[in-house]
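Every protein chain of the complex appears in place save one, which is left out.
Naming follows writing order (A and B), and every chain is counted from residue 1.
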Amino acid sequence: MTDTDWPLWEVFVRSRRGLSHTHAGSLHAPDAELALRNARDLYTRRGEGVSLWVVPSSAITASSPDEKDPFFEPAADKPYRHPTFYEIPEEVEHL
Amino acid sequence: MTADVPDAPTAALTPAALALGDDALVLSHRLGEWAGHAPVLEEEVALANIALDLLGQARILLSMAGDEDELAYLREERAFRNVQLVEQPNGDFAHTIARQLYFSAYQHLLYAALAAGDGPFAPLAAKAVKEVAYHRDHAEQWTLRLGDGTDVSHERMQRACDALWRYTGELFQPVQGLDADWAGMEAAWLETVGDVLRRATLTVPEGPRSGAWTAGAGRQGLHTEPFGRMLAEMQHLHRSHPGASW
Partner (left out) sequence: MATAAAHRTAGTRAHDAHDAHDRPDAVHDTAAYEQAFDAAVAADERIEPRDWMPDAYRATLVRQIAQHAHSEIVGMQPEANWITRAPSLRRKAILMAKVQDEAGHGLYLYSAAETLGVGRDELLDKLHSGRQKYSSIFNYPTLTWADVGAIGWLVDGAAITNQVPLCRCSYGPYARAMVRICKEESFHQRQGYELLLALSRGTPEQHAMAQDAVDRWWWPSLMMFGPPDDASQHSAQSMAWKIKRHSNDELRQRFVDICVPQAASLGLTLPDPDLKWNEERGHHDFGPIDWTEFWDVLKGNGPCNEQRLAQRRRAHEEGAWVRRAAAAHAAKHARGTTGPARTTGETGATRA
């Protein structure tokens, strides 16, 4: 990185109240305050958001695709976590 | 004062609408000149946002005084009522930021005052004051970074602040039809701008801000040399096709 390079930030936008922040993309900024302002200008210029998060890309720890099986497959064979697993007589309502 | 007469005829609004409208129009034009030349892509987007806000304000204000395009494209230089600060060429990024800092701090104070009143400009000011708060913040953020960045940026920013200082006295000449505490605004402006400059490790300029040897007659239709060229470029196409619609 040269002295004119700015670090990368990930941008998360809450599109409206009641929804969670969703990853929108990334941008470069020298610091958090400008990252937030750049994010506002870039990712919400058509009124796409009511709240923003910016996170230094270097601060994100991601799961690896190689760990996909140990991470996510065990959850696939626990159907009893889902409501459709249970048989309820048809006439029973509000359940 | 028109502020006390909500249904005043358009003619009574004209001087103020032109003063505010021309400020916004001319500054928007100058910022538009940055397109494709900004120091970093993110700043292309930021400068364009500010320019678009100002152009939107200009269109509403000029429409209060007449036809927006006739006013923008068919008036001669001497008929424009903007302050000389906004017509100053972009210079380097530091000059543009200094111009933004001085102007947006002033515009924010003025629009806040107008929004709080019940005059004819209150509805526009209420919307615009939010836009301008963002412009002021943008200028402040950059003033801090350039002032307190490298030796080079510090020197450039100081030079820009000094160079444009002489155009700031004019901002507080009362405008006919605008009910505002001009002296109070000027004091508040000096405090705000002074505070930003000090935090940016810059020196508050000491030169004159008004008087015979300083600039400051834009509101009377006296402008600086670069303004004529700016208008020539802006108006050329429109004037080449009299009566045409676009």
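The criterion applied here is as follows: a residue touches a chain if its C-beta (ideal position, glycine included) is under 8 Å from a C-beta of that chain, and two chains touch if they have at least 3 such contacts.
No experiment lies behind these values; they were computed from the predicted model shown.
**Student:** Decide which residue listed in B:22, B:140, B:170 or B:186 touches the omitted chain of the complex.
**Tutor:** Spelled out, the listed residue whose C-beta touches the missing chain is B:140.
**Student:** Just checking the interface: what residues of chain B touch the absent partner chain?
**Tutor:** Against the missing chain, chain B presents residues 25, 29, 32-33, 35-45, 48-49, 51-52, 55-56, 58-59, 62, 68-69, 72-73, 92-93, 130, 133-134, 137, 140-141, 144-146, 148-150, 152-153, 156, 233-234, 236-238, 241, 243-246.
**Student:** List the residues of chain A that touch the chain left out of this view.
**Tutor:** For chain A, the residues touching the absent chain are 2-6, 8, 10, 14, 21, 23-28, 30-34, 36-37, 40, 42, 45-46, 51-53, 55, 57-58, 60, 62, 64-65.
The criterion applied here is as follows: only the chains that are shown with their structure count from here on.
**Student:** Taking the touch rule as given, give the residues of chain A at its contact with chain B in the complex, in rising order.
**Tutor:** 6, 27-30, 33-34, 37-38, 41-42, 45
**Student:** For the complex, which residues does chain B have touching chain A?
**Tutor:** Contact set of chain B toward chain A: 40, 42, 45-46, 49, 137-138, 141, 145.
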